[in-house]
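Shown here: the complex without one of its protein chains, the others still in place.
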Amino acid sequence: MSEQRVLDEHAHHIVGPRVYVTILFALLLGTALTVGASFVDLGSWHLTSSLVIYWNPIVALAIACSKAVLVVLYFMHVRYSTKLTMLTVGAGIFMFLALVGMTLSDYISRAWGQW
Amino acid sequence: MSHISPVIWQFLVKWLTNSALFPPEASRLAPQMDALLFFLILVSLIGLTIVVLLVVGFSILYSKKRHPVAVQVEGSTLLEATWTIIPLGLFLVMFVWGALIYFRVFTPPANAMNIYVVGKQWMWKAEHPGGQHEINSLHVPVGKAVQLTLISQDVFHSFSIPAFRVKREAIPGRYTTVWFEATVPGTYHLFCTQYCGTNHSQMIGDVVVMTPEDYRKWLAESTSGMSLAQNGERLFASLSCAACHNARPDARGPSLANVYGSKLTLSSGGTVTADDAYLREAILNPSQHVTQGFAPIMPTYQGQISEEGVIALLEYIKNLNSDYRVQQTLTTTDLLPGSEGKAAPAGSKSAAQGPAAQGKVKP
Amino acid sequence: MSSSATIVRLPDQSTARIPKLNYLSKENGILSWLLTGDHKRIAILYLISITFFFFIGGALAGLIRLELLTPQSDLMATDTYNKVFTMHGIIMIFFFLVPSVPATLGNFFIPMMLGAKDLALPKVNLLSWYLYMGAGILALYTMMTGGVDTGWTFTTPLSTHYVNTNVLTTGLAVFIAGFSSIFTGLNFIVTIHKMRAPGMTWFRMPLFVWAHYAASILMVLGTPVLAIAIVLVALERTIGIGVFDPTKGGDPLLFQHLFWFYSHPAVYIMILPGMGVISEVISTFSRKRVFGYTAVAFSSVAIAVFGFFVWAHHMFIMGISNYSTLVFSLLTMLVAVPSAIKIFNWTFTLYKGSITFETPMLYAFGFMGLFTIGGMTGVFLGTSGTDIHLTETYFIVAHFHFVMVGGMLMAFLAGIHFWWPKMTGRMYPEKISQLAAVVTFIGFNLTFFPQFILGTLGMPRRYASYPPEFQILNVFSTAGASILGVGYLLPVLYLTWSLKYGPIAGNNPWQATGLEWQTQSPPLTENFTEMPIMDHEAYDYEWLENQQTREKEAEVTSAG
Partner (left out) sequence: MPDSTAIAQGAPDTAGSTHGEHPPYLRHHFNSAEQQADASNFAMWLFLLTEVMFFGGLFTAYLIYRNWYYAAFVAGSHQLNVVWGTLNTLVLILSSFTMAMGVWCAETRRRRGLVLCLALTLILGLGFLGIKTIEYSEKIEKHHVPGAHYSLQSFLDPDSDDAARAAGDKPLPLDMARHTEVYFSLYFAMTGMHALHMIIGIGILGFMIFRARAGAYTAGHVTFVENFGLYWHFVDIIWIYLFALLYLISRHGT
């Protein structure tokens, strides 16, 4: 990307249109996939009589996550930015999971009855 | 002492003579709870003494007068490890000990007698299996394990008997249980300790612990004529539950005889124990609790039965150990005044709206 | 006291002058304050406003104590009483305790301690003060127009369906106040990461800054969850959505999960900055580097991290699963450890020091005693077994007042007395301030210690009337409260007095080592004449002495 001069306040890497276009198409593809997947029954996996894993939600979430990751890494430049930024993103994800996980743990274990 | 104001002096005397510093121990659990409590107090006192002694001691030894020039000390890994590990160890002991007590308080013994308690703004309603109702008071026999099944009709309440060292929240829409075994006859405080609105501080009462014979006497003279189970039976009939829940070969609902406490397999595949909580859910949200082999056709009774009504039904189902009774109720249904307990048409939202969800069935 | 018993070194009053050019004299006029970007001026704005709210909350506390003087609810009707304690809680927590040390002392001194000219985002800093004031005024308006009686915890379904008081406006006030503290915390984190002077490595920062860093993390990550919980309560009240409504299939306990996810870390937001103050004070008045600097620094971070995973210990008897109870009880035990570490490290900072007993040090001692009690009684409540008996009684009231009032407020006063000469350039009368410290300590214990006994006896909290046998202890408590009130009024009086008549303090009256003391007091708007270089560890008293001798030599040579 020869024509880009690095600006005085930007030591950091400038992401160019080529990357953005690629990501755009990846995201559009992901959307198509997830909509498509939701119309097919991907079946389930019976671990026990009570514990059953359904694939549809898992696939949907997996696609959503990969789309999110693309946006974060390229549109939001995390891939090219400092450790600190990555750490911040990591902290966000971690606390989010802590909130969801630890709250859910209560609800799940309530179903186990008294003891 | 003459220079102390007479008022304060009076207070001191009164306090020292007739005001306790520690609540009475009136349940089997209380001494165990207090043992832990004293252990905690002891540890705290020791810790506090250590800190205070060190602070005071250092302040005297190393005051600027005595010790004009400070000696820089970077720190000591050994010391820091000590006061990291020792407290941690103590805390873990407290955790385990506390957990054991917690287990005890919330796991009632099998032979416990069950009393239902419904909390509502701002009163406690106790329902004895014998059909005795009481408000803001609870009569229990001495030396018998008593299990309370608590539920709230509106907001969070909390059922607290300090002398027994037990406390449990009454939650809207869910049963909670706690148990105790009173050891000393007498009258004790009963508080609502979860803030529940304007008259929170008036939601108090007495727990009366009686000798077995007194208790029997009390039961006899305060009975309402019909037991909870009998009320339940009438309700069972008037809601014509027996139309499906009769043990006939073509019955559309499972037989309820001896169902209580049994393991059920649900149409969803999971298995559950048919306890109070499950039966309550099965009445109010049936479609999530369909027994295997039956169609999800049972209508919901959400908003049509009062909590007392549900409790009566539970008592009936609990005591239902033969299908014969059901057949009887089935035939006696038409004898009952049909109006009674005839609920609003299913699906009427207004009935389910928030505080309006008071039952129309008063046995 | 004799000169050897103090380290206070004031300049010669006959010649000393307050520097002509400083952040107070830079500009004049009300606008120069309302539109300022200067962290020091914003800190002063905060100081004034939180003092105002503190005394409103205090007045409400006075009413509560008066009502409880007698067993019957005779001073006011029960619902009035409920409104009073609710507003007391909301004002004290969201409008005093949370912003108290960070927004005033933190705002003022974090940039100076780091050798920066200002916080990273001055406009955001000002914005957060405006948000705070807006929220505060809204809360006061709510109080004037009928108040709210849900208790500061907004417990559903009480707050959504069973009260018809101003829950919405109060909720909005708390929501806005929350964003104010989010922006403060955000500002601190950015400043600490990006604005440190050359040589100011992480492990050369004063522990005050470490403590604020930890607290800021909690503010940034915790507060939004409270915000969304309040939004949902508002929606449930207005259009009647069913997220927390048991009659629609919602779970009222979910609200408490979300609420306590913020409100438990919030107590660390409140106490951590106070701990930071104590570290500074203890070190300065015993002329010693804090014992085990790294341990204290990391214990702050540890508290912040563990603090996020213990919230459900507020719900042990409220119907969370027994398995969760075990997990959360265990984690609660873990979070208690770092606090113990801090206490002992402070204690051993005194060891082989050269201790003097100026007012800030007295408050610090008070803090250590009271916080130890408060912390230990916290373990009583974290222990799932005893929690059953003690929770929701006056024991819990006493516990968090020992931590919040006995701990945080003592620390706040210690900090105010410690940095007052730097903020105003003037000294306060030492004797009377020491008296105030002692009065506060006595009054506090008399007020809140009886409440431990009351709680153990089983007296429930939030009761307008109570069984008569509890009266004596309540009378003690009320008597103590009045003494406490005096203890809090005194500083206001003599500190205001000192603004005009106090002796000139000079740059470094305590001989403290922090960068903030190495510049004039009151400081310049840009804090330092030239960017300071941090060439020594924190709390390096040798460095300070060499520095001073060097300065003296310089004067001598310039004079000769």
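Order of writing sets the chain letters: A, B and C. Residues in each chain are counted from 1.
Assume a residue touches a chain if its C-beta (ideal position, glycine included) is under 8 Å from a C-beta of that chain, and two chains touch if they have at least 3 such contacts.
These numbers come from a predicted model, not from an experiment.
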Query raised in the report: Which displayed chains does the hidden chain touch?
Result: A, B, C
Query raised in the report: Which of C:7, C:90 or C:182 sits in contact with the chain that's absent?
Result: C:182
Requested in this report: Could you tell me which of C:43, C:120 or C:479 touches the chain that is not displayed?
Outcome: C:120
Report summary line: Residues on subunit B facing the left-out chain by the touch rule are 284-288, 296, 298-300, 302, 346-347, 349, 352
Query raised in the report: So that we can see where the missing chain sits, which residues of subunit A does it touch?
Result: 3-5, 7-11, 14-17, 20-21, 23-24, 27-28, 31, 34-35, 38-41, 56-57, 60-61, 63-64, 67-68, 71-72, 74-77, 81-82, 84-85, 88-89, 91-93, 95-96, 99-100, 103-104, 107
Report summary line: Contact residues on subunit C toward the hidden chain run 116-124, 127, 182-183, 186-187, 189-191, 193-195, 220-225, 227-229, 231-232, 235, 239-243, 248-251, 254, 257-258, 261, 526, 531
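Rule of thumb we're sticking to: only the chains that are shown with their structure count from here on.
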**Report entry** Chain located farthest away, centre of subunit A as origin (C-alpha)
**Finding:** B
Query raised in the report: Rounded to the nearest whole Å, what is the centre-to-centre distance of subunit A and subunit C, using the mean of the C-alpha atoms as each centre?
Result: 38
Report task. Please report how many Å separate the Cα centroid of subunit B from that of subunit C, as a whole number. Result -> 37
Query raised in the report: For subunit A, what residues touch not just one other chain but two or more?
Result: 114-115
Report task. Return the residues of subunit C touching two or more other chains; collapse runs of consecutive numbers into ranges. Result -> 322
Report summary line: In the complex, the residues of subunit C that touch subunit A are 193, 221, 225, 251, 254, 257-258, 261, 308-309, 312, 320-324, 327
**Report entry** subunit A residues within the subunit C interface of the complex
**Finding:** 84, 91, 95, 98-99, 102-103, 105-107, 109-110, 112, 114-115
**Report entry** Touching residues (chain side subunit C, partner subunit B) in the complex
**Finding:** 2, 4-7, 73, 78-79, 81-82, 149, 151, 153, 155, 157-158, 161-163, 245-249, 252-253, 286-289, 291-295, 316-319, 322, 325-326, 329-330, 333-334, 336-337, 340-341, 343-345, 347-348, 350-357, 365, 368-369, 372-373, 376-377, 379-380, 382-389, 391-393, 453, 456-458, 460-467, 469, 472-473, 475, 541-542
